[in-house]
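Removed: one protein chain of the complex. Kept in place: all other protein chains.
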Amino acid sequence: MSEQHWILTAHCPSQLGTVDAVTGLLYQQGQYITDLQSFDDRLHQHFFIRAQFRPENEFDEQAFRDAFQVRAEKYGMEWTLSPSDLKYKVVIMVSKFDHCLNDLLYRYRTGQLPIEIPAIISNHPDLKALADWHNIPYYHLPITAETKAQQEADVWKIICDSQADLVVLARYMQVLSEDMCAKLSGRAINIHHSLLPGFKGARPYHQAYEKGVKLVGATAHYVNTDLDEGPIITQGIEPVDHTYYPEDLTAKGRDIECVTLARAVRYHIERRLFLHSKRCIVFADSQ
Amino acid sequence: MSEQHWILTAHCPSQLGTVDAVTGLLYQQGQYITDLQSFDDRLHQHFFIRAQFRPENEFDEQAFRDAFQVRAEKYGMEWTLSPSDLKYKVVIMVSKFDHCLNDLLYRYRTGQLPIEIPAIISNHPDLKALADWHNIPYYHLPITAETKAQQEADVWKIICDSQADLVVLARYMQVLSEDMCAKLSGRAINIHHSLLPGFKGARPYHQAYEKGVKLVGATAHYVNTDLDEGPIITQGIEPVDHTYYPEDLTAKGRDIECVTLARAVRYHIERRLFLHSKRCIVFADSQ
Amino acid sequence: MSEQHWILTAHCPSQLGTVDAVTGLLYQQGQYITDLQSFDDRLHQHFFIRAQFRPENEFDEQAFRDAFQVRAEKYGMEWTLSPSDLKYKVVIMVSKFDHCLNDLLYRYRTGQLPIEIPAIISNHPDLKALADWHNIPYYHLPITAETKAQQEADVWKIICDSQADLVVLARYMQVLSEDMCAKLSGRAINIHHSLLPGFKGARPYHQAYEKGVKLVGATAHYVNTDLDEGPIITQGIEPVDHTYYPEDLTAKGRDIECVTLARAVRYHIERRLFLHSKRCIVFADSQ
Partner (left out) sequence: MSEQHWILTAHCPSQLGTVDAVTGLLYQQGQYITDLQSFDDRLHQHFFIRAQFRPENEFDEQAFRDAFQVRAEKYGMEWTLSPSDLKYKVVIMVSKFDHCLNDLLYRYRTGQLPIEIPAIISNHPDLKALADWHNIPYYHLPITAETKAQQEADVWKIICDSQADLVVLARYMQVLSEDMCAKLSGRAINIHHSLLPGFKGARPYHQAYEKGVKLVGATAHYVNTDLDEGPIITQGIEPVDHTYYPEDLTAKGRDIECVTLARAVRYHIERRLFLHSKRCIVFADSQ
């Protein structure tokens, strides 16, 4: 019995037989399902499934792919198959705030987030020491209105050269161009420091203070071309009261941002996320 | 030693001596402070205080008022003094949804909310049986675009005749006129079924569904002339995920709305709330 | 296409093919799966599955049962099949505290909890009016050390006569005999007003006060012969602080108890719960 686990994800229009298309084949081929989640979206008439499995005997990946493709075509499925221990290459982008970066690096170096980090990119030099200590290349790419196009080209080159699977905006305080957003669609995660859709845009903690809210939160979402409007992956929250000045909300928010962003990254690398319409299906898990 | 407790609230511009203005007099007059909360708002330069006390010996209310008024004038304080067991007269307005009404009535009849309810007003007849069982007069005042002015006049008459201290909009699905809002300013509490400022206006649970939020909540706020923009008193929240259809969000939200609204009403009748600028200072408590 | 949904639950020792045993047959027989949850317990080597489905055409229940029984025998499955709108008969037992009863009755009369309540049993007469208003028979069965055996016999008769599927101890302040617990095993739910396993036994809020805990909670669990040790179904919690006296913890706890117990009852009637070893598998849902 193999210890290597695999993850199969698929989605397609709702129709009879979608579950069996996956589970039936896994059974026929002697794959032992260790975790199975599915969702049939009644309103959008779309079906999503994620199966984690381990072969009972040897596993012929190509044969499995060929067999599954037949079924996928029948049902109009888009699908992915990959080993569960596949290490995603994650490029992290930051500015000056280091709490999210520090948190991600801690989870990285302790193996809680089993990823590779080929590059940290920043428009400021401040966080280089932290990158150095983790032996991660740090690219300081300053940006101004005039240099924005060139800077983004440089960023894009690093992302391409490092073959990044995912880009994480860990409090990167620059608005990406529409072109850049489009190129990163579905593989860039941002942390916004408010409970979206409340308090979009700049200085959300100050907005929250003015409004006198009694809860403060953070939202991890996929980047799309609509600022702070990308599909929501996960949100965190804590209660506050009138005694919180904007700097207190900011401090309280830091812990929420760290945990929320780390959770979103983990969901992504564990292939628990499906983008559909403007929403994000999340097959959450233990943790 | 008296068992009768009193509640003193005061607020004024920030300045040296504001705490002592309250605590010093209470001490001099032999009042035993059982609970004291204060807040000096550094950004708005305003001071708020609430003291609950019981007289060690007899209590001459008028003498206390006269003595405190001297201090209040010195500091420019607005203040209130009342026995802690004062029963507020609360008029409840509803439409067809009964969960908030049912919850308030339960707390009323068991004494958890020590209030009087002189009237329940509705634009629908549906909830009369519930009011009847609690022996509370139920006023069915239907409303149309044409009759709105007259209906509000009728509502206002009931509020006045019953000498209501507070009006609670317990899922009353009509927008009050600007005039009505102004008249009720500072003594009407609404429950909105979203985490304001997200999802203002109609059908917030449907908006939340479309947006794919991962948290759903409710907001109790004072009514003002700006729809769903009144000062926030308290908010409640629960996690949700992609499997929640709008009707599931609605069902989940019901429990949150009940608890959130009841808490706001309790805060008000315990004189824990101060309106200032667009924000609400909340001296919350055990419970 | 039928609108009638069915629920199939099954569990058996872990082995290859357990998922397919369910999903394969459903597919072959033209059943459309609307919700599917499964769990393969790696440590206890046991598999659990719950499928909600609706027939695409007519549904021959007996034929389906016969076909599934063949598979069930092969895998050693225990299983149940029932229409999703099956109305459980729920007997509620109470003493003097009415908050949980009031909450359950509210959900009952509004259809949120689609159950029948053939009887409310109490060792006190206090809550009869509440039962009467809902047109539910109220049995006042006082209990003393001497009459306990007879009282339980009377209780048991009511349970049997009403063909109760579930007994809910909604703050019933009597310890059931070991014999009674055994008879009710797997179909009686109790609400305990603490976060078990902390503060078992009497007066848990007072114990919590003495201990100075900063969180207070409630636990809904199946009744078994070990007092307050039955498998945990769900737990609720709220933050507290040093200002909470025992009566404040009690008041705070009431809302938690209501929501927690109602959730546990709903899980049970929706067939989301599996008892295994000392633990309870909970296929939770939207809500």
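A, B and C label the chains in the order they appear, each numbered from 1.
Going forward, a contact is a pair of C-beta atoms (placed from the backbone, for glycine too) under 8 Å apart; a residue touches a chain by one contact, two chains touch by 3 or more.
Values in this document were obtained by computation on a predicted structure and should not be read as measured data.
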Residue in contact with the excluded chain [from A:Val19, A:Val213 or A:Val240]: A:Val240
Hidden partner chain, touching residue among C:Cys160, C:Met173 or C:Leu215: C:Leu215
Contact footprint on chain A, counting only the chain that is left out: 98-99, 102, 106, 110, 112, 133, 240-241, 243-245, 248, 251-252, 254-255, 259, 285-287
Interface with the unshown chain - residue positions in chain B: 16-17, 19-20, 23-24, 26-27, 30, 32-38, 40, 42, 56
Missing-partner contacts on chain C, residue numbers: 39, 41-43, 195-199, 210-215, 217, 231-235, 237, 241-243, 245, 278-282, 284
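The rule we apply is simple: only the chains that are shown with their structure count from here on.
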Chain contact graph, described as a line, ring, star, complete graph or other shape: complete
Centroid distance [mean C-alpha coordinates] between chain B and chain A, Å: 41
Chain A residues counted as touching two or more neighbouring chains: 42
